[in-house]
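Structure in structure tokens, see below.
With one protein chain withheld, the remaining protein chains of the complex are depicted in position.
Now for chain A:
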Amino acid sequence: MSRLSRLRGRWTIPALIVVLALVAGGVYFTRSGDDPVAVSFKEANIDAPESPDSAQTVTIETRLYLPQQTPAPAIMLAHGFGGSLRSVHTQAEEFARRGFVVLTWSARGFGRSTGQIALNSVDREVRDAQKLLDFLGTRDEVEKDSGGDPRVGVTGASYGGALSLLLAGVDKRVDTIVPVITYNDLAQSLLPNSALATPRADATPSATAFGEDGVFKRSWAGIFFSAGMTSIDLSSPTGDAPEQGQRESNNQQAAVPQQQPGGNSGAQGQQPPTPSLGACGRFTPEVCAAYTEVATTGSASQQTLELLRKSSPVAVTDQIKQPTMLVQGEQDTLFGLDQSDATARQIAAAGAQVKMVWYAGGHDGGNPGTALRGEIADWMDFHLRGKGADPGTGFEYTVQGAFRSSGQPSLRTVVAPSYPGLAQGSSTERKTLKLSGREQVVVNPAGGNPASISNLPGLGSALSRSSAISSRLSLDMPGQAAVFTSEELTSQVLLTGSSTVKLKIARGDQTSGEAILFAKLYDVSADGTRTLPGSIVAPFRVALPPDGSAAEVTVTLPGAVRPVESEHKLALVVSTTDQAFANAEQPAAYRVSLASDELSVPVVPGRNVTEGFPTTALWGIAIALLVLIGSGIVAMFRRRMAQDFDPDLEGVPLVISNLTKAYPGGVKAVTDLSFRVEHGMVLGLLGPNGAGKTTTLRMVMGLIHPSEGHIRVFGHKVTPGAPVLSRIGSFVEGSGFLPHLSGAANLRLYWAATGRPLEEAHVEAALEIAGLGKAVHRRVRTYSQGMRQRLAIAQAMLGLPDLLILDEPANGLDPPQIHQMREVLRRYAAAGRTVVVSSHLLAEVEQTCSHVVVMHKGQLVAAGEVSDIAAGGGEATFRVDSPSKAADVLRGLEGVHDVHEDEDAVHASMNGVPRAAALTALVAAGVAVDSAGPRRRLEDAFLELVGE
């Protein structure tokens, strides 16, 4: 009850409720609309011919996700290698929520689809997809360009991305495509060769040599192949790549489904993994044979290369006219930036719009994150519906800074107006850095073992999140690596794409006819820490002249995005082995030197992507400021209105009317108190401890708000900070000084705080009254209680106030000091001022004051001149030899009553009877009277008054 009433008194509960309601409303307002809309899907199995002329069919399982409004444009969403329609469930729902009909399916050989994997063969998987286009053309839910031609975009990652390119090349019903982290040429991806004797003239940032007869990317190919064998999805990235503005990873949700074996994750992953079907698994015999050949020999026959190339987008890219957004990962040792670079060049040459996005993920770094998936949906929105802003044909790349908070790197996205080198005449800006280093001999160990390590395919995405491991991962075997170093950079270079360098390779002995070498470009910090951007290496195979002379080749280093800081160096390392590739088996030695000391580094200037103009926040700021200013103005007007003056009381120093102060909990400190203090009085406020004296004085000073009644000082009503308070000097309940300042400094600063002219203060006079001597320059914290007390009284007298209020001024003073103080107060009042003193000591009041107000338990008990109160209402005391006899005599007198006797005195209430008459009576009765007078014992009167 008591707590409640206090809270109610302060308006805290209503205020709290309003604030909570506002906050809850704000939270609800900003978060509403986040609830995901449920998306339904229909499953259907679609039969397609096994091969173009075959009577046999394969069954393709499909799911059709429907948005809330149909008809709508459709998106075909293809899955990655080893996955199934279940692995794209989440993304399909996202597209459906954006208002698209989404068709997902398991490619033949995956999921519950039958048939054998033919690696996106134009005759098989692509035909299947065309069959699905037919299916979409029959659905009423799908918007049509014309009869049987659905409005459709195709997207997918990795294997699915390649399918989208192939389908777009083959079938014009496809309106736009967004291939993600996919290959241009599977032969070049799995058997790359980064060196050419004569460099290509491609002007794009990450154009790679694409030389013939490459080096087998053994680890990745093995992972890929086993994914097809077992349907265990090792090749797809796990989790989402980090994105700009996202401070901590929130990948868990996306990562979990894909980590389930069988690629059957997603909503209903009930199917057991497809049993392995012999050594070839679910691959077609051709694919299986090709893989076996490469895996065992380390090189590919023309037939194999032909097979791979036919299944690659490069076969159809010259046919693609649809607007294309290429998304490639910067953390991708499988399908690097060079693959999308080549696709972009080929599609642009065919006349299609190309937008290029490099994000901070890839097969080693994670799937596109929420923002990038949103960007893909925006692309679809614009190109399928004409909705939203034109996403354009720019080039976006993500720069990963060195800073990691909570394990996630800081990212920024840079936008360039176009992918350089695509348009006629445009080319990539390149910076030239000087490399230095003598000719070095590198040795290939027999069997290619031990091998240098640059990356761990398939584990890369897990590793790249742990900077501690990934930075230590790359390792060059001593004796197997030649190192060429640039000078320290004088300013930052933002490497964006593939650098190139010219090398001379010669036989180091007579055994080797060709060299397999691996080039890497390290960022070396000032303290020697090496970082291999993207953990990518550029393998190359170069034929060596038999005469021992050097072969000169241009090596394209791996495509990467890396800010190389000033004072860092770039180090080109050419090693003979790499764990991830099929190394040369024969022991050999090579001489490696720079053909030219120039390292050509691509840079693509652009603007950082910012979140746009923060309109909402600015409105919020404006509103917050307005509310603050408005509150200030309202408060100012309310203060102006609060003035209250009664001219009749202008000359009266203090009038207290019906003053009540009830504290929370119902305790009343002061009840209905009324009294006046006239000019020139020294008024004593007398009462025992707890009588409400101090509370009353604090209310007079505006420190405590009265519950009822009011106080007027010189006619002005007292409110907190009322100007009239400047005419009061006060000392209430102890001194208040800054302990770190001297007494003199305290008084001066106090007066400065009042803002009044210094000449009004009479600081010196006040200090002399305090009489602290030299102690006045010591810090107050060293003062005794009495010294503080005197200083405080001096402070109260600064400015010679008209009304001086002192609360228990004698406390802590010794008798001579008390005596001096009484003198000060009397004379001060005599000089035309008014003084109010409170005390619980009767003697104090009796000796100091002219008038007294007696309080008890918050109530006025008596008020008047000290002598009147002390006279006790006309009581008299007679000191006599025989009190009992005297009492009898007095009781006999008419009018005298209330007679009582003491040891040597008798007291009586005279009730108008002159003392002289009583004296005469006593003397007549033979009582020896020692003295007679008013009952001069205020203490008795006081005790009587308060009833104790």
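As a working rule, contacts are C-beta pairs under 8 Å (C-beta built on N, C-alpha and C of every residue); 3 or more make two chains touch, one makes a residue touch a chain; residues count from 1.
The rule is simple: contacts and distances are computed from a predicted model.
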item	value
Options "Ferrous iron transport protein B", "ABC transporter permease", "Succinate dehydrogenase cytochrome b556 subunit" or "Anti-sigma factor antagonist": UniProt name of the undisplayed chain	"ABC transporter permease"
Candidate in contact with the missing chain, chosen from A:Asp53, A:Asp140, A:Asp547 or A:Glu611	A:Glu611
Contact residue for the chain not shown (choose from A:Trp379, A:Phe395 or A:Phe737)	A:Phe737
From A:Gly222, A:Gly771, A:Gly864 or A:Pro934, residue that would touch the chain that is not displayed	A:Gly771
Listed residues A:Leu725, A:Ala744, A:Ala810 or A:Val837, member touching the removed chain	A:Leu725
Contact with the hidden chain (one of A:Ile704, A:Val837, A:Ala876 or A:Val889)	A:Ile704
